[in-house]
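Starting off with a structure, shown below.
Every protein chain except one is present and positioned as in the full complex.
This part shows subunit A:
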Amino acid sequence: MRYLPLTPTDRQDMLAVIGASSIDTLFADVPEAARLDGPIHDLPMHASELAVERHMAALARKNTVAGDVPFFLGAGAYRHHVPASVDHLIQRGEFLTAYTPYQPEIAQGTLQMLFEFQTQVAALLGTDVANASMYDGSTACWEAIGMARRITRRGKAILSGGLHPHYVSVAKTMAKYTGDVLDTALPTLSADADLDALIAKLDDDTSCVVVQYPDILGRIADLTPLADACHAKKALLIAVVTEPVALGALRAPGEMDADIVVGEGQSLGVGLQFGGPYVGLFGCKEKYVRQMPGRLCGQTVDAEGRRGFVLTLSTREQHIRREKATSNICTNSGLCALAFSIHMTLLGEAGLRRLAALNHAGACRAADRLAKVPGVRVVNDTFFNEFTLDIGKEARPVVRDLADKGVLAGVSLGRLYPGEDALANGLIVAVTETATDEDIEALATALEEALA
């Protein structure tokens, strides 16, 4: 077996050193009834690299690759072009095959990268600090709600109807077990986000309001009045960003006085990957840092006075605090954070702004073109690279039909909100720099045929 270096001779010699007569004696503590005498049957035996590659390639070929067709899906995961050097660098063995940097003297590469990542994320989100990443945006969102509960000692969170429904589902699952009360709502197919409704719901029991920016339908609203209203009630404002590229064009939520800003970092460096692994972004105001979940990297000096970096404030974490920890999380999304950080370094401020401008311009062209399709209405007044169409009939079968014709048209609201008739005609269309004008025309033409 190509990954196992011991030879039969090695094994015999080593057993002799150990003083064991056979490998079975080393498993003597396993109760007899649970010992298997041979390989588990009904499972294949070992295979060559070539055979495994063939098998996996055959499975891969059954999927419709986003890059092969006109492609417009978003709703929490976005297709962007990732420069070749990103993937090259994250595959360096010293990054790929390192462990969590618990021995900082020989992990400065990972630690310095995390310090840079935290600084980039804080700058992008407009927060004072950011952590070393979370599993993904949905879990980061839930962790922010828990953090708001700890800070305010209140247990009611108000979730905007514009928050990604999967993020709402994750929060609902967790809240069942923590006792948090969640006030949730559905979006409506209108241009107005629900900020006024959120403000009206605020009361003295509210720990936080959670609002997505841009929201699930792509709408963008000024968060400043909501932040002021939250703070007047001593509640926190949590902003959720599922498309970080948007912050190359839009004011950052932290600038609008959001207390905690979380996000999904997948857009930069990570790729679609059928939903994971992704990278959760988590930033907040400095005064709340000791209530933050997840790993943090901090700057310090070594015994010779040189600058260096370590994981820090770990007294918040499970391996020290056990049942009193701020979270049970024991990992971050290190390699995805690295990919995010490299992509961001390649872009720089100038590149990110240009990327954002191209995305927005493409989306504007697509919205104008699709608005001309008979029966189609663009729901949004405002959007970044994603907007919602009302196509006048149930969108989900239309999306399936278009997929059969080789156009991946977007995400139907029927997929995200099954059973909600008022939303069934909605279709979320995302337009990134990867969509060409020909792609947009192909989508418009296919929609015209489907709706004719």
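Brief remarks on what is shown
Criterion: contacts are C-beta pairs under 8 Å (C-beta built on N, C-alpha and C of every residue); 3 or more make two chains touch, one makes a residue touch a chain; residues count from 1.
To be clear about the criterion, contacts and distances are computed from a predicted model.
A chain of this complex does not appear here, and its UniProt-recorded name among "glycine dehydrogenase (aminomethyl-transferring)", "TusE/DsrC/DsvC family sulfur relay protein", "tRNA 2-thiouridine synthesizing protein B" or "Peptide/nickel transport system permease protein" is "glycine dehydrogenase (aminomethyl-transferring)". Touching the missing chain, out of A:Leu195, A:Leu352 or A:Ile391, is residue A:Leu352.
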